[in-house]
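Yeah, one chain of the complex is gone here, protein chain that is, but the others are all in their spots.
Letters A and B mark the chains in the order given here, with residues in each chain numbered from 1 onward.
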Amino acid sequence: MTENGVRLLPVDENAWRLEAYLRRGGYETARKVLTTMTPAAVVAEVRKAAIRGRGGAGFPAGMKWGFVPQGGAGPKYLCVNADEAEPGTFKDRLVLLRAPHQLLEGMLITAFAVGIRSAFIYVRGEYAQVSRRLEEAIAEARTAGFVGPAVFGTDLGLDVVVHHGAGAYICGEETALLESLEGRRGQPRVKPPFPAVVGLFRSPTVINNVETIATVPQIMAKGADWFLGRGLAKDGGTRLYCVSGAVRRPGAYELAVGTPLREIIDVHAGGTPEGRSIKAVIPGGLSAPVLMPGELDVAMDVDSLSRACSMLGSAGIIVIPEGTSMLEVLHATARFYAHESCGKCTPCRIGTAWILKIVERLRSGGGGGADLDLILRLAEGIKGRTLCPLGEAAALPIHALVTKFRGELERTVTR
Amino acid sequence: MSYAPSPAALGKIDAAIARYPERSAALLPVLHAIQDESGFVSPDAERWVAAKLAIPPVRVREVLSFYTMFRRAPAGRSILQVCHNVSCALAGADDILRFISEQLGIAPGQTTPDGAISLVTVECLGNCDHAPCLQVDGVDHGPATRETVASLIEELKAHD
Partner (left out) sequence: MNGGKPVCLTIDGLKVQAYEGTNVLRAAEQAGIAIPHFCFHPGLEVEGSCRMCLVEIEGLPKLELSCSTVVRDGMVVRTSTDRVREARKDVLEFLLAEHPLDCPICPKAGECRLQDYYDSHGLYASRMVEARERRAKKLSIGRGLLLDRERCVLCTRCVRFLQQVTGTGELGIFERAVRSEVGIFDGAPVDNNYSGNLVDICPVGAITAEDFRFKTRAWFLARRPSVCPHCGRGCAVVIESVEGYPLRRSEKRVYRVTARENPAVNGFWICDLGRDGRHDIDDGRHIAVSKKDAPVQGLPWPEALAGVAAAIRSVPGPERAGKIGVVLNARLTCEELALAKSLFVTGLGLRKIYFAGRKPGPADGLLLTAERMPNDKGVLAAGFTPRLPSLGELAGAEVLLVFGPYLLDHFGEDAIARALAGIPAKYLFAAHAGPLDRLVDAVFPVAVPAEKSGTYINTEGVRQSFAPAVKPCPGVAAEGAILACLANTLGIAVGETDAR
């Protein structure tokens, strides 16, 4: 979809450079915002656009910005969450590779709106290649004066530091990200206080996903109403839907929020390869409960998927074909969360490990239906009891797999 | 046996420290710089880092042992990472892993006797539209096939 030529990801893979971005009108929106608008007006517009965070939690960005106390003598920080690690998700990689200046322009506008002078981009450690491109873009922007002191001759100066993670999915959780940025183990903090008030180095901090910030220039360029109109649901705009698994054209597709799942799979990703049919679809990254073939007409927006007892999450769509062993999918899922649990809180630390042990025993032929009941019971013991959403991220998909594929799992394990 | 980074690494380390308002916040980039140069972070290096950032050595070890990208012991020249999460598994990651194991004569978690290649399984690398995904020396490879993997291994073995 390329309405009005406004895209997040340029079609040309080499159009990431500053000069190409400038030719597309890059940084003009930031200039307009910084030189003619008030911060409050920017926050109001972003609020009106109702853009939901594109990281996984889906919290409205404008509302989050509004929680930062105004004024105050100390520093405020912007942290861009580029710790993309939700299995099935690769859109932030593409934004960083193909639209880094869009991200930087979004960061400028965000910093202006909230009174921030210092930004960190937390890039997952495995994105080394990606990060090199990002650093080049920042250097370009610095040379051109878009990053650094007195941008556009205003009193907004913005420092940008790229920080690399080192292999921890949990660092995508905002308070664990802050801990990691402060040089510690990536373990989530108790909330309240929330990062908007006590965040990085104890200062008010805004944390937003890469794609969310990179979408801000669009909103300010064309206005909240335009943005709302681009979506099919009450959440505005377009967003990047990742598709992988058994499809002809895996990739990221920039589509209206609320596009039906079936359309994304069949029309944009080319449907399943010849002769294969869909067994199940994970709609929003591994943490999203699996959907059955009959549930694929759901609109891909936060509320619709919530009503379907799943979630939009990171919009990482994984298409699982017939012939796949769901025990293997269950194993990969249980193994992932047991590996990524940070270990701080009891239910997740022990529950994810316990579930994995049971699944591994089932895989080597030592179990039965009662074990599946126990897995469900343990998932219940984790859900709603943990310090951070990784608990739900583990419990909900495991619960869905065991419930929706109970028959197959029972047959497999009792053979 | 005391540890000291090379002047180049020290330059990266000092530059990293300058980027954070608090010294100890630079711990991750400092550990990356040391590992990039030495291949791993030894106990002596931990002590050096602790002194450099004015934190107790136990804080360094806490971080070093938490993040999976950090190594506390020497490994192969190249670390060949194979993703085994769902999208890659659906694309045949298990077969690729088996193939690599056979070719190298080692199991995941081990290093070839000549010290050239360590094989590890990893979780999602964020490259799912190129599944099955590999990453080695910070470079992504995918979609991996037996052919592409075979020539990759040749390349890695030939690398000095």
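The rule we apply is simple: a residue touches a chain if its C-beta (ideal position, glycine included) is under 8 Å from a C-beta of that chain, and two chains touch if they have at least 3 such contacts.
This structure is a prediction, so every number in the text was calculated from the model and none was measured.
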| item | value |
| --- | --- |
| Given A:132, A:307 or A:357, the one touching the chain that is not displayed | A:357 |
| Listed residues A:158, A:342, A:372 or A:402, member touching the removed chain | A:342 |
| Option from B:39, B:57 or B:138 whose C-beta touches the chain left out | B:57 |
| For chain B, residues in touch with the removed chain | 43, 46, 56-62, 65-66, 68 |
| Residues of chain A in contact with the chain not shown | 168, 185, 190, 338-347, 349-354, 357-358, 361, 374, 377, 380-381, 384-387 |
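We take it that only the chains that are shown with their structure count from here on.
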| item | value |
| --- | --- |
| Between chain A and chain B, centroid-to-centroid distance (C-alpha), Å | 24 |
| List of chain B residues in touch with chain A within their complex | 19-22, 24-29, 31-32, 53, 55, 59, 62-63, 66-70, 84-87, 89-91, 122-131, 135, 138-140 |
| Touch list for chain A against partner chain B, complex | 75, 84-90, 92-93, 118, 124-129, 161, 163-169, 180-186, 201, 242-246, 250-252, 282, 286, 316, 318, 320-321, 324, 328-329, 332-333, 335-336, 339-340, 342 |
